[in-house]
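Apart from one protein chain that is not included, each protein chain of the complex appears where it belongs.
The chains carry the letters A, B, C, D and E, assigned in the order they are written, with residues numbered from 1 in each.
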Amino acid sequence: MNKYYEEHTLNDTRETFGRTICEADIIFHAGHTGDFFPHHLDKEFCKKQPFKKRIAHGTMTFSIGIGLSATSINEHAMTYGYDKLRFPKPVFIGDTIRTHIEITKKTDYAKNDKFGLVVETCKVLNQHDEVVLYCEHILLVEKKHDEL
Amino acid sequence: MNKYYEEHTLNDTRETFGRTICEADIIFHAGHTGDFFPHHLDKEFCKKQPFKKRIAHGTMTFSIGIGLSATSINEHAMTYGYDKLRFPKPVFIGDTIRTHIEITKKTDYAKNDKFGLVVETCKVLNQHDEVVLYCEHILLVEKKHDEL
Amino acid sequence: MNKYYEEHTLNDTRETFGRTICEADIIFHAGHTGDFFPHHLDKEFCKKQPFKKRIAHGTMTFSIGIGLSATSINEHAMTYGYDKLRFPKPVFIGDTIRTHIEITKKTDYAKNDKFGLVVETCKVLNQHDEVVLYCEHILLVEKKHDEL
Amino acid sequence: MNKYYEEHTLNDTRETFGRTICEADIIFHAGHTGDFFPHHLDKEFCKKQPFKKRIAHGTMTFSIGIGLSATSINEHAMTYGYDKLRFPKPVFIGDTIRTHIEITKKTDYAKNDKFGLVVETCKVLNQHDEVVLYCEHILLVEKKHDEL
Amino acid sequence: MNKYYEEHTLNDTRETFGRTICEADIIFHAGHTGDFFPHHLDKEFCKKQPFKKRIAHGTMTFSIGIGLSATSINEHAMTYGYDKLRFPKPVFIGDTIRTHIEITKKTDYAKNDKFGLVVETCKVLNQHDEVVLYCEHILLVEKKHDEL
Partner (left out) sequence: MNKYYEEHTLNDTRETFGRTICEADIIFHAGHTGDFFPHHLDKEFCKKQPFKKRIAHGTMTFSIGIGLSATSINEHAMTYGYDKLRFPKPVFIGDTIRTHIEITKKTDYAKNDKFGLVVETCKVLNQHDEVVLYCEHILLVEKKHDEL
């Protein structure tokens, strides 16, 4: 699955498996991050909030949404960062999410001409095809001619 | 701890407790996200990699780094998103991280004048005071005069 | 949040956030403690028991009830012990609990006059305001004059 | 609870406590094994599959089914292996399973006459008494006369 | 293993298996209770504290110490409460704990003469046979003559 910068094609897309978000996931994530805010963990409190129900942590939707895409390793690429991480809709217990990925940008990497930057626009979608998370995943990818 | 937009002061800083990252944290996060890449979980594989050691998932450093700051609720604020999420240095098993937060920007919110945007620049630091994660946390915060 | 013995006031009260107890919490606690008794884990068995439903472990209600109160550190205090831990009502899956804390006693500490004992009476309440756990948390708290 | 080879009696049976399988168990097992296939984790995907619902991992039914029997240690016995592991019916979220164990075979151990082989036929049953897992657990058990 | 009040004998003792407390246990318990105080989770902070090392949560030592004893069910008994819960020594990562239990008291139960109270004094010991937790577990146990 190893792909050089040159082998990444603009507008290529892929989509991950889906995963149903459970109460247990929220308990897990609260427990791992220490964020026990009642918006995520207190059913009674949430009844009085705009969404009426417990909502997933944004950091969890991000971690699972990105994790879903971690199925094959590209040894020529590494994560440079993420831009414009947004949460347009909440994720509720019982929602099923999947991640849609599109290559939306390729640019040179100013600091080192052996690498280029590839931007994968990630949209995490729920079962109603609504975007619940948007971000731009920037990858630092080795260039092929490098090896000459 | 409720604070309106007007009550947020530029350059105000705070720092969280620290937390030592354990092997168990990496196992946990792999298990919760499904990212079992050998960079995080395979000691033998890592011996041949640049860092020589297993490294924490970026999504985990982000989740825990932000989670550390979730100690008191501000009912007038909600997360709008995160910008420029970067991972300048890896986090290794045994490192102790904490989050330094500074209010670096306040602007109007174009879509709704009852709210303003507050940017908290978050730096997750390790025990050597090196930045292992940088991001700009954008908060949507209610304005006070709203209530008039 | 540092408070000396002298700064603790009898009858002062505080109340924690709430937290909804999930099936996952019981699975977690069974897994962490090794107590897999069917009263907690076997729906069919429980149908024939007085409460008809699976009930939370007492040690879990205690751990979470006390954990809910761990939001700010007082460097001058440490736990001395707990007295009269009782479980007046069971906790069921889906119940939301919170902890009500009242300072009910202050006494000298016989073994060391630089410290005093402060008793916090903790009541864990469910969403119907019923007491599901009662205990007296004894804190060993440094006295102020100590520092002179 | 220590029993020598000679003290194991053909056709002796025992049955374990029951345990209700939860959504959290599946999340846990996926997280621990890395098997995030949608048959176990994606409610929407499963709606279009023969069973219509998420099903437990076979390795989990095996691990919990055998784990249920781990209540007392026999210092004279150790696991030699398992044969004919089969999964006649799926386990769904909410099912309550228990393990029925019968000693079905005793034979000499060719490689070392100080030990014998005892076969425990394990049937994991659900609340409808249907077999959801079958296997033959082979134990290597010390012989008594050994000690002479 | 069912035993009536009359069948409990003063000064009877039993001892559980041992269990080595790991870093993972502390992570788990912090995650389950929400108590992320640096005394338990921050190696650097602890270097400057009296014990120099991270210490287990008291509620964890209690939960695991009591959990270790949950190996066989007595249908005639239920937990009434715990008295004098104390933590004479800290538990560190790598310590191995086990629980020593002695029946130290039997009394009538004033509210219902069909039951009696049995007190089990529980001492959780580390590998150096030091008491790390002391408590008196009060059990409400059915009387035999009841059935006449």
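To be clear about the criterion, a residue touches a chain if its C-beta (ideal position, glycine included) is under 8 Å from a C-beta of that chain, and two chains touch if they have at least 3 such contacts.
Bear in mind the structure is a predicted one, so any value in this text is a computation, not a measurement.
Set against the missing chain, the residues E:N2, E:T20 or E:N112 yield one that touches it, E:T20. Although one chain is not displayed, its contacts with chain D can still be listed: residues 19, 25, 28-29, 32-38, 57-60, 62-64, 66-68, 70, 73, 79-87. Think of the hidden chain as still there; on chain B it touches residues 22-24, 27-28, 31, 36-38, 41-45, 54.
Listed by residue number, the positions of chain C touching the unshown chain are 28, 30-32, 34, 36.
To be clear about the criterion, only the chains that are shown with their structure count from here on.
Considering the contact criterion stated above, the chains in touch with chain D and with chain E alike are A, B, C. Look at where the CA atoms of chain A average out and do the same for chain B: the two points lie 15 Å apart. Averaged C-alpha coordinates put the centre of chain B at 30 Å from the centre of chain C. Centre-to-centre separation of chain C and chain D, using mean CA positions: 38 Å. Shared interface positions of chain C, i.e. residues touching 2 or more other chains, are given as 19, 22-25, 27-28, 36-38.
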